[in-house]
Structure formats: C-alpha cells, structure tokens
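Data first, discussion second: the structure below is written as structure tokens.
One protein chain omitted, others in place.
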Amino acid sequence: MDDLYREIIIEHYKNPGYKGHLEPHDYAFEDSNPLCGDHIEITLRVGADGKVAEAAFDGHGCAISQASADLLIESIIGQPLEDVKQLNKQHILDLLGIDLGPVRLKCALLSLKVLKAGLYGMGEAPDSLVE
Amino acid sequence: MDDLYREIIIEHYKNPGYKGHLEPHDYAFEDSNPLCGDHIEITLRVGADGKVAEAAFDGHGCAISQASADLLIESIIGQPLEDVKQLNKQHILDLLGIDLGPVRLKCALLSLKVLKAGLYGMGEAPDSLVE
Amino acid sequence: MPINPQQVRAQFPTLQREVRPGIPLTYLDSTATSQKPLAVLQAMDDYYRHSNANIHRGVHTLAEEATALYEDARAKIARFIHAPSARQVIFTRNTTESINLVAYTWARANLQAGDLVILTEMEHHSNLVPWHILQAERGIRLEFIPVTENGTLDLEAYRALLQQSPKLVSFTHMSNVLGSITPAAEMIGLAHQAGARVLLDGAQSVPHFPTDVQALDVDFLAFSAHKMCGPTGIGVLYGKADLLEAMPPFLGGGDMIKEVKLRSFRANSIPHKFEAGTPAIAEAIGFGAACDFLTSIGMDAVAAHEHEITAYALERLEEIPGLAVFGRENPHRGGVAAFTLQGIHPHDVAQILDSDGIAVRAGHHCAQPLHEKFGIPATTRASFYLYSTKEEVDKLVDGIYKVKTYFG
Partner (left out) sequence: MPINPQQVRAQFPTLQREVRPGIPLTYLDSTATSQKPLAVLQAMDDYYRHSNANIHRGVHTLAEEATALYEDARAKIARFIHAPSARQVIFTRNTTESINLVAYTWARANLQAGDLVILTEMEHHSNLVPWHILQAERGIRLEFIPVTENGTLDLEAYRALLQQSPKLVSFTHMSNVLGSITPAAEMIGLAHQAGARVLLDGAQSVPHFPTDVQALDVDFLAFSAHKMCGPTGIGVLYGKADLLEAMPPFLGGGDMIKEVKLRSFRANSIPHKFEAGTPAIAEAIGFGAACDFLTSIGMDAVAAHEHEITAYALERLEEIPGLAVFGRENPHRGGVAAFTLQGIHPHDVAQILDSDGIAVRAGHHCAQPLHEKFGIPATTRASFYLYSTKEEVDKLVDGIYKVKTYFG
C-alpha cells in the first residue's frame, strides 16, 4: 500500500501548500475529469522576467488529482513560462513517485492538462497534450 | 453417400414423371428459394369430387428440390384438396426417406411451400407453413 | 435449493486467482460484468475447436453444426426469458446496441417531432443517449420519472406524465447504482393503458432474478450476456413479434436479406432481418451455455442468495462511521451497494481496496444524471452475484476501515 499512496501524496492532499485562488492573476484555467467529477482551477501570476511568480489551485477530487495539483504548482513556481509549456506526463509521475494504471493516470494528469490547455489558450484540453 | 441421395431421388431428378405445365388449370403457383435460386411452378386441376385430378411442376434447381417436387405431385394426385392443405414437412421427409440439414431442408420443402401458399391464396409463403 | 457458494465458486476460474502473490481476488464488481463459469468457456472453445464455420447458408457438416448450435442458443435464451418464440430473440452486441436498435428502427418509424418518450432519472447512459440523439434529430420530447430520496421511482409523477399520451416508456428494471428494482409489471400495465409501448432495460434484471416477458407483457427487452455469466460481444433484443415484423431493418448486409438486386433488396423475416453480416456465433453459443448454467442453479436461488448477501452487506456497511449507502431506504433492491465515505474520494477508496485484492467500481457508473441529481459526483460501488460470500463482505468492511485509517 505504501507503493500506492506515498506519504508525500497523503500529505499534499491533506495539507496542500498552494490551495487557493489568486486575485488578481494573469492566467486562470479550469477543467474537470468527466469520469469522476474531479475539478481543478489554476490561477497564475507571471513576473516581468517571464517566470511564474505565484500560482495556486482550487478544486475537489481524489487524493491523486489534488496532490498532483499541489506538487505541480510547487514545481513550476520560479520556472520560465516557456519551460512550463513543455512539461509532460513524466514530470507528474516523477513528482508522485508511483506507478499508475490508465484510469488513475487521468486523475494525476488533470492539473497538468488544465495548466497547459490554459497556457496554450485552448478551450478544451486533449489527452495528447500531456502524453 | 447412399443415405444422402437415395436412388429414388436421383431417379426422380433425372426422369421426373410430372414435369410440365398444365393448360388449362385451376390453380397455378410459383416461388423460388432466394438462397440458391431454385424455382418451382405447380399447376393443378381439381375434379368435381374436390380431389386433385391432375398436377405438374416446372422449374429448375438442385436434385433435392426437383425430386421432392416430383414425389410431392405423385403423392397428391387423387387426394382431396382439403387433405393436401394439411401436408407438412414430415410428408416430404417420408417421401425422400433421408435426413436433411436445415439448408437442404429448405430445398426439399420448396415445392410444398409453393403448393400450400397457392392453395391458401397467400402471396408469399412463410416457412411456418410447412413446419 | 439454496446456493452452495463454494461449489459455485469452484466453477469460476477467475475467482481462484490471486491479484498479487498471496492476495486472492475479492470480486465485487459483477454489476459491471460477471465472471464466467467453465461450462461457458468450454462451450465456446468446443465450438471453435470442432464446429467452427459460417452459418445459415452452408451445406457442409460444420456449417450445419454451427447453424444448429447458434439457433439452439437462441432457443435457450428464448426459454430463459419465457419468450413465446425463438424468432423474437434478436442477437446484438450488448444492451446498448439493443436499445439503439429500437431507437433507430421502431422509434424512427413511429415517432414524430413533439412525440413524447418517458424515461427515468435513474437510467444508465445507454438508455439516455440514444434518445438524446433522436431528440436532436427528430425533435421528440423527453420527460423523466423522478427518483425519490429513498431510491424509488415517483409513480404519481409517472401517472401524471402518462396523461400526456407518450408513445414510448423506456426504463430500467433495476438500477445499476441504487440497486432499486422497479415495479415493471405495474408500470408496463399503466403505459399500455395510456397507449404507449414499453422498452425495458433488463441489463441488471435478467441476470439476477427470473424474467417472464409474457407475464410482464413487455414490448421490448434489452440485456447483455456478459453480465449473466456469458461472454462479451453479445446481447439480445427481445420484442413482440408483430412489432419486430413491422419494423424497418437496421444494418444492411448479408443474412438480413431475402433477395438482393443491384439497386434494391427485400428484407428477410425475423430474427434474421436484424442480424446483418456474420454474427457473433461463438458468443451466442456461450450465451446459451450461460442460460443453461443459470437455469441449472435456478434463478430463484440466485435471487435469494443475492438477497441474503445484500442484506448482510447493508447491515455491515452501516456500522461504518461516515459511510452512507446511496438509496439505502428502498427495501426492494438487488445486489448493489453504492456508497460515499465522508471526506474520502471514491477513486481513493477503490484503489486502496484494490491493494487488498478487493475489486469495486468508483465513479458515476454511467449514471451521471442520477449522481448529479443527488449532488454526489461519484460513489464507490460493491456488487454481488451468485458466487458472492459473506466472507467477501467482511473483507470489504475491513478494507474500508483500513482506508479510513489511512486517510484518518
């Protein structure tokens, strides 16, 4: 069971460091996973240097989706927007440090999908965006 | 192989006793088996006593369908029309004296279907007519 | 005779499996699909090893054997649901295709813009989306029998809707989420009085308790083999003969025709009219074997066993603080318990249970509108079948306590 839900996941799920809503913000994106109703909203402020100055997520869902969102936000703060646009599935898996079946992978990738679809200005995020 | 095509079948197929077309006639019926293109036409004259006075078949098709038709005509001559209407599958199987799978059964029963559908004044003969 | 679960379980190879070394499978997901007994696997394997051939038009021995096996299977299924004749049993891929078949043929031939179709709020997506498509295409009207707090259908509202002269009432005989068994016979009678036809979604009823289409007087019944010990890839649409005969064909192709010219065709008689192309032959044979298997055990015994297991499960689940069973109040229910666990997402519940080999579903179970109505985005669902045991229920309960500790 420890393989499944590493302490870090439970920790970030129970006590997220970046949960909230930034006001004002430069970007705001949201989407949900229709399979399970998980919902993620991300708000973001960009610095003059083109790097992520501040970010936060809001939403509800399973531990995997919420912990991933928190870990993702943590990982992008201070990063150039252009680099953030390149992030993919592996980044999330590295953050979580566990293996996931196809269904749970969708939970894990929801926040990244929301983030990238937002940065690319797409209305709806295709799965291929985070492959 | 003798089980399959008894001599009587080959004999009636090669030398049918009742092949032809009666003119004038009291009844004329025809139909084909769309599965294999077998075609049977039956013409019939009824006597004053309500019995089949004369009958003939015409058509083309496999040995089973043609021999069945010839044997069927032979069997109904002199029979009351009302009895002929009651004939069923078993009558044909008795005449042929062999077992038949479902596909060949359709060949064997074509002439009886044509005959009964005609006597009942139906346009198209349902399979149930000869069950 | 009551079911002896150990004897029954011995016939299901999957139930002998370990999910991971040392962790046996506790399969509580039969509402999604059932496990398959050896007799069903054997029937299909025998067909493939011995009599495999295309059917209906073949003169050779294998083709005749295959045709006889296929048509015998149809007859077995007809008997299983007490259909007046085998030709009223049409093979489809699954319940979903059966419902779509009615929507594409009977409904398109009989429904005009403005015509009313009555559904319920507890329908599976398979009994919603075909009607959404028709609504968009034809402008038919859809109304829904509400589901009450206790998981039953609001029959007063149904009676009121029937005043609007619906053409069709289409509803499930048992909810795959609430477990509610609907009063189908009564509802069908009322629909007929109002001049409407009835399509019954039997995906969850035919596998779990005796079905008699003549006693129900139902016009159409849809169900799937894979939920009743049979293979994937095959389902059935049962229909009243006069309706089926009057319906236009659905898919065009081989076997569904009497005659084909270059520019026209004449359709075959039922059931063949609705079975275009090479059918799922092995699957039909497996389906027939599944009916034999269930009949040998007895559908009354299946229902009684599930009733006992479900009562025990509800009792045990209710002990758990923070756990709420969806539609708990309805006594008239089948072997399904969908629940929420305070503060823990169903996906997490299901995944942690899986680490102990316990297989349950999490999500909206293809009944999104029902979940939405009650403001619950998802539930965890445990479901039972003839091979389920009280020990499995105990494992489930232990597992849930573990989940709670984990997130505690």
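As written, the chains take the letters A, B and C, and residue 1 is the first residue of each chain.
The criterion applied here is as follows: a residue touches a chain if its C-beta (ideal position, glycine included) is under 8 Å from a C-beta of that chain, and two chains touch if they have at least 3 such contacts.
Note that the structure is a prediction, hence the values are computed from the model and not measured.
Please work out which displayed chains the absent chain touches and list them by label.
Its contacts among the visible chains are A, B, C.
Hey, which of C:259, C:300, C:319 or C:391 is the one touching the hidden chain?
Final answer for the missing-chain contact: C:259.
Which one touches the absent chain: C:110, C:148 or C:232?
Of all options in C:110, C:148 or C:232, contact with the hidden chain holds for C:232.
Decide which residue listed in C:8, C:99, C:118 or C:199 touches the omitted chain of the complex.
C:99
Of C:142, C:243, C:303 or C:320, which residue touches the hidden chain?
C:142
Using the touch rule from the top, list residues of chain B that touch the missing partner.
Residues of chain B in touch with the missing chain: 1, 4-5, 10, 14, 34-38, 60-64, 103-104, 107.
Since one chain isn't shown, list which residues of chain A touch it in the complete complex.
34-35, 101-104, 126-127
Residue by residue, what part of chain C touches the chain that was omitted?
13-14, 17, 19-20, 25, 27, 29, 32-33, 35-36, 41, 44-45, 48-54, 57-63, 93-97, 99-100, 103-104, 121, 124-126, 128-133, 135, 142, 144, 224, 226, 231-235, 249, 251-257, 259-265, 276-283, 347, 350-351, 353-354, 357-363, 366, 368-369, 372
As a convention for this text, only the chains that are shown with their structure count from here on.
Using C-alpha centroids, which chain lies at the maximum separation from chain B?
A
Taking the mean of the CA coordinates per chain, how far is chain B from chain C in Å?
46
For chain A versus chain C, what separation do you get between their C-alpha means, in angstrom?
38
Can you list every residue of chain C that touches 2 or more other chains, as numbers and ranges?
none
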